[in-house]
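I have a structure I would like to understand better, so I am pasting it below and will then ask my questions one at a time.
== chain A ==
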Amino acid sequence: MTAPLLEVRGLTKSFGALDVARGIDFRLGTGDRHALIGPNGAGKTTFVNLITGVLRPSAGQVLLQGEDVTALDQAARTRRGIVRTFQINQLFAGLTVLENVYMAVAERRGAANDLWRPAGAHREVTGEALDLLEKLRLQDDALKPVHELPYGRQRLVEIAIALGSRPKILLLDEPAAGVPSAESHIILDMIEDLSDEIAVLIIEHDMDVVFRFARQITVLVSGAVLTGGAPEDVAADPRVRDVYLGEARHG
Partner candidate 1 sequence: MGAPPDISAAAAFMERRHRWRPAEALPWLAAVAAFFLFPDYTAFGTQVLIMILFALSLDLIMGYAGIVTLGHAAYFGAGAYAAGMLSAHLGWGEPLTGLMIAGLTAAAVGFVSGVVLLRYHGLTLLMLTLATAIMLQELANVQEEITGGFDGLLGISIDPIFGLFENDLWGRTYYWYALIVLFALFLIARRIVYSPFGQSLSGIRENVGRMHAIGSPVHRRLVTVYTISAGMAGIAGGLFAQSNAFVTLDVLSFARSGAVLIMLILGGTGRLYGAFVGATVYMVLEDELAKLSPEFWEFGIGLLLVLTVLFARRGLLGLIEDLGARFGKAKP
Partner candidate 2 sequence: MDQLFNVAVSILFDGLAYAMILFIISVGLSVTMGLMGFVNLAHGAFAMAGGYATVSVMNGLGVPFPLALVIAFFLVGAVSVLFERVLYARLYKATELDQVMLSIGLVFMAIAAFTFFYGPAPLTFQAPDYLKGQIDLGFREFPTYRVFMICVGLAMIAALWFGFERTSLGAQIRAAVDNRRMAQSLGIDVDRLFTLTFALGSGLAALGGGLAIEIVGMSPGFAIQYLVFFLIVVAVGGLGSIRGAFVAALVLGIIDNAGKYLWPEGGAFFIYAVTIALLLIKPAGLFGRQA
């Protein structure tokens, strides 16, 4: 039996008396399309932070293809293929769209350690960055400063940077958040087109998106896994309905 692509065992995180993750067990396999849902404050982003190494867990382990990566920092995990996007855009605001994506590709290919040759002389890096932009239909904006783009297109750059790191596991934190619905389909189409070699975990509030996209769902409540499984099973689970209806009742 080979080890799963990503395995999380008993992941726990406390801030003082506050438990934001409580003994989470979780698995992700190659090609998986997995959604993480739960009410506000359930600890979804915390979970992403723990997997990617932004936060150190108080207890538990993160294993990538059977290798314990719990002690590695964020950058080291990215280099091993655990890559994320952010709920709020984290772009290089003053730089062009091309430079934004170039940055990630150059890091992955090791070109970023080169102090001497001009960036433009690394044609393989530029080429790969431009391929990515073309794939996301951003090529016309390549030379614009990224902060001049409309928000929806900035959201695409956010994902393009992550793809530049060539993820094995891609964690998408509310990828369509803040994007007008007229434009959000571009982002969702793009996510659906992602290669089957990438395992995708998406955090999303919009249930239409979740059911269209996910083949498995995990429900997180108060930092713990409430339930998980196929979308239709989760949808039918009365406890899940309680959580969401309960949230609706409290506003």
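In picking the candidates, the idea was that all candidates are chains of the complex that A comes from, given by their letters.
Going forward, contacts are C-beta pairs under 8 Å (C-beta built on N, C-alpha and C of every residue); 3 or more make two chains touch, one makes a residue touch a chain; residues count from 1.
Only a predicted model underlies this, so the values are computations on that prediction, with no experimental measurement involved.
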Within this complex, chain A touches, out of 1 or 2, candidate 1
The chain A residues in contact with candidate 1 across the complex are 52, 54, 73-76, 78-79, 83-84, 86, 90-95, 98-99, 102-104, 106-108, 111-123, 125-127, 130, 133-134, 139-140, 142-143, 161-162, 164-165
